[in-house]
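This structure is in structure tokens; I'll ask about it shortly.
With one protein chain held back, the other chains of the complex are shown just where they sit.
Think of it as A, B and C in the order they're written, each chain with its own count starting at 1.
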Amino acid sequence: MITNPTRRRATVKLLAPLVALGLVAAACGSDSDDDSSSTDAPTDSSAPAGSDVPTTEMEMMDGPTIRLRGQDFSESVTIAEVYGQFLHAKGYDVEVLTPAGFRTEAIDSIQNGDVDLIIDYIGGSLTALVPDAPTSADPDEIAALIGPAYADIGATLLNYSSAVDGDAFVVRGDSEATTISDVAGLDYVFGGSAACFEREQCFIGYTDPDLYNITFADTVTLEFGPLLGEALSAEEVDAVQWNTTAPQIAENGFKVLEDDLGLHPAQNIAPIINTEVLDAYGAQLGADLDELSALITTADLLAWNTETDIELRESDAVATEWLEASGLI
Amino acid sequence: MQHSFPDPESQINASRAAIRLSGVTKEFRGSAEAAVADLSLDIEEGSIVALLGPSGCGKTTTLRMINRLIEPTSGTIEINGTNVADIPAQELRRGIGYVIQQVGLFPHRSIASNIGTVPKMLGWNKKRIAERVEELTSLVGLDHDLLSRYPDELSGGQQQRVGVARALAADPPVLLMDEPFGAVDPIVRARLQDQLLELQSEVRKTIVLVTHDVDEALRVADQIALLNVGGVLEQLAAPDDLMRTPANDFVRTFVGEDRWLRRLHLNLVSSLPHHTGPILPIAATFGEAREVLAAEGVSWLGITEDDVFLGWVQASALDAVEAAGGSLADLERQLPAAQVEPTSTLRSAMELIMVSNTSAAVINEGGKFGGVVTLEGIRRGLAGDTS
Amino acid sequence: MSGAALLGEARNPIIRWEWVYEEWDQIREALLEHLELTMLAMALGLVVSTILAAIALRFRWTMTPITATTSLIYTLPSVAMFALLAPVFGNLSRVTAVLPLAAYTLLILVTNIVAGFQSVPQSVRDAADGMGLSPARRVWSVELPLAMPFIMTGIRIATVSTVGLVTVAAIIGQGGLGRLIFNGLRRAFWTPMTVGALLSIILALMLDALILWIGLLLSPWQRRKKAAA
Partner (left out) sequence: MPDSARPLPGQVAVPRDIGFVDWFFDVGTWTDKGGILDSLWETVLLCSIVTIVAVIVSVPIAAALAHFGKAEVSTTWLVSISRAVPTFAIAALLVPWSLRRGWGFEPWPIFIALLLLALVPIYLNTYTAISQVPDGTVDAARALGHSETSILTKVEFALGASVVLSGIRVAAIQVVATEPIRAFLGGDGLGRYVRDGFGQNNDTLVIGGMILIGGLAALTGLIFVLLERIVLPPGVRRLARQQGDRTR
């Protein structure tokens, strides 16, 4: 994971006397973006992506620090590292923040200016920003809907990547079902995150009489992540709402059922950037980001996830390795 | 607050102070009866006045009004003619020594630092404070090794002495003592009382002492102010007068009928003022012997040699021996019949004197002659007459 | 059972030392951040609880409402506290992490400060007044030192609990060692979780010992008593 230079500076500030009431102010100021005096030069290639100090041979781009943050699951963390390290290598002033929260928090932070760059899944963005819009498997349609929605909160949606991490209705390998419709008669116990249960594209869609019309025997609310696989393996649940690039699916011999009624939206990844920051750097930044997005594939996502979640390697190292292998840094 | 209060220019004379309470009344909120009602009292400078009385008689309240820990509801308190209300409270207090029953030493400060509290506040320099602390340590009879200790490491008696030393640190003319010896056992208390008297003979402070212990009041006070519940002054008198001529039934009951008897059991020979009596060394002349006999008004003499008591001789035998050209050593001596230790009670001393045919007992202080005890001496000791 | 990250599997033991070595930077960062958050929360908590304790000591009737309020805060689930404050103060702001952490220290600190000052014997206060110490001087040079052992005990307990609570702040992207724990949780990877949990305990014990030591330095009369006992 990325070391965060602002954190280090804040620590130094703190160790100076904890002058009682000034503390809160100092704490607030620690994420200011004007401070580039850090002298922690990166020493090995795996660590320093978050550093805002360029190595000597690179030319520094002129503009504000770009703060980006992944959501609290491995794939998002790795994606953030890939974009962060890529931009850093291009000479941008980048800071990769500690991952936190999920989509809600990501969109909140880009709206209130805590974060300048997020990489989200377009179908997810659609649900969050335009909940009443019809879902679609066509990424262009979705992009056309969420682009203006992001513009309304001062952000710009850049080109989406061909890499897709879609919603997956996952069952154990021995299940008789091959499509989601097949589950209707199976009396399954369903596991999903709290968010799933209020979403049209998830639990509500599965149980909707006008759509899949599944009656589940029971439901379990599970935090998104490896626990879904554990629960499925342990037969605590018979089906879970997961994502297509979860490496545990293949690893455990689970299968993803076909979305035969087309409930799941397109879930290509796409960078969303604070418009002011984008403008500050001019067209070059957008072009650079588009260049990277175009190169990432669904297979890459799956490979990264296998590295982080099965091989248990750190996201920053996985990102560096991929960028090097792709000749990007 | 850097007034060095007990300066000569100060409102209170540096060495002497008389205290006058005029019509002092204190009513506490929420209490129907006054704690102190219209109390007037004159306290002579350099004297010890005991405020004596049952609990609830307002004696502590009275004391605390003198250094303004409590403000009177009405009436005035003057020290050397200055109304204490006109002196800033903290400045006033720094000029008045204050000793309380629980001592109230600061547990987190060494003994030396405790004693030096007020001088430090008055801005004395370190050297002067250290000297003063040393001086006081000797004055109250404390071991100098204790100075670096903490209060918890001292015995109750030692702590009380520190309390007195601390109160005396800035040499205040007035000392207020609130049951100063209430928390220590009777033997230590008696010793501390003696020490207070000894100390007083050196420092001559105006001391106001609160006690509920009649014996203590009788023993140490020049004047006793006997208070009744509600802060009513029943009698102000010297200890002897209080016992001989109680003003009313309350005083009589409070002081007690068997006061004398109890005090005989309570007090030790060592508590009596040192009295040598008609005693002469063996080498003395007949002229000296006659002088002593005349001065003491007795008909017998004690003879000592090298601080050892040899025996009694009859005055009537003097002329014959002198005529025969002998010395005091040639007189016929009677061995001492009555011998007491300094730790004997007055009652046993009195008993011995009664049953022996002398009118005095010899004090045997570890094999040496330590003076004599006479009936008159015991009477005077009990009456608190220390002269 | 094949596949994902099994406990005890060679790839995923309770602790994998190469990871600790390779990710030392991350661990150090987390540890420093943990320390920083703990100290900020304690400092803020101390300031607030000193004020509350002063109010409670001055106006006795406020003691009950103050205790009731701080007790209630103490029982609120920390996860929810962090999450609720995040939209108010922003996800990145230290305030979002420090405010709840400081709030949780109040009960312990206020209780101990009040107990400390109440433990000062009336006779000592009386003697101080009788010798003419001004009220401010009495509080500062007599009552405070005597209350110190209680206050230091409160600081110890509060610090140790805060160290434990800081980990929860990881849900808003802060939380020091909690970040390691969440890193592990994301992937069912035991090493970061173990390292995070263990370091949090070790940090707590070290701070505990440190404060104990400072407390003894500040109250030599206690030390002497302890040695004598």
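For the reader, a short list of remarks on this structure follows.
One rule holds for everything that comes next: contacts are C-beta pairs under 8 Å (C-beta built on N, C-alpha and C of every residue); 3 or more make two chains touch, one makes a residue touch a chain.
What you see is a predicted model; the values in this text were computed from it and never measured.
Hidden chain, full complex: it touches shown chains A, C. Only one residue from C:Q26, C:S123 or C:T167 touches the chain missing from this view: C:T167. The chain omitted from view is touched by exactly one of A:E141, A:D182 or A:E236, namely A:E236. In the full complex, chain A contacts the hidden chain through residues 104, 193-198, 203-204, 207-209, 213, 215-216, 218-223, 226-227, 230-231, 233-234, 236. By the touch definition given at the top, chain C reaches the unshown chain through residues 1, 6-7, 71-72, 74-77, 79-81, 83-84, 107-108, 111-112, 115, 154, 157, 160-161, 163-164, 167-168, 178, 181, 185, 188, 190, 193, 196-197, 200-201, 203-205, 208.
Going forward, only the chains that are shown with their structure count from here on.
Relative to the centroid of all protein Cα atoms, the closest per-chain Cα centroid is that of C. Of all the chains, the one whose CA centre sits at the greatest distance from that of chain C is B.
The mean-CA centres of chain A and chain B are about 89 angstrom from one another, to the nearest whole unit. Chain A and chain C have Cα centroids lying 33 Å from one another.
Each chain gets one centre point, the mean of its Cα atoms, and the points for chain B and chain C are 56 Å apart. Chain A makes touch with chain C in their complex at residues 1, 3-4, 7-8, 10-11, 14, 18, 20-21, 23-24, 27-28, 30-31, 47, 69, 72-74, 77, 97-101, 105, 108-109, 112, 114-115, 225-227, 229-230, 233, 248, 251-253, 308-312, 314.
Against chain C, in their complex, chain B makes its touches with residues 1, 67, 69, 89-96, 98, 100-109, 117-118, 121, 150-153, 163, 166-167, 176.
For chain C in complex with chain A, the touching residues are 1-5, 11-12, 16, 19, 22-23, 25-26, 29, 32-33, 35-36, 39-40, 43-44, 46-47, 86-87, 90-95, 98, 170-174, 179, 182-183, 185-189, 191.
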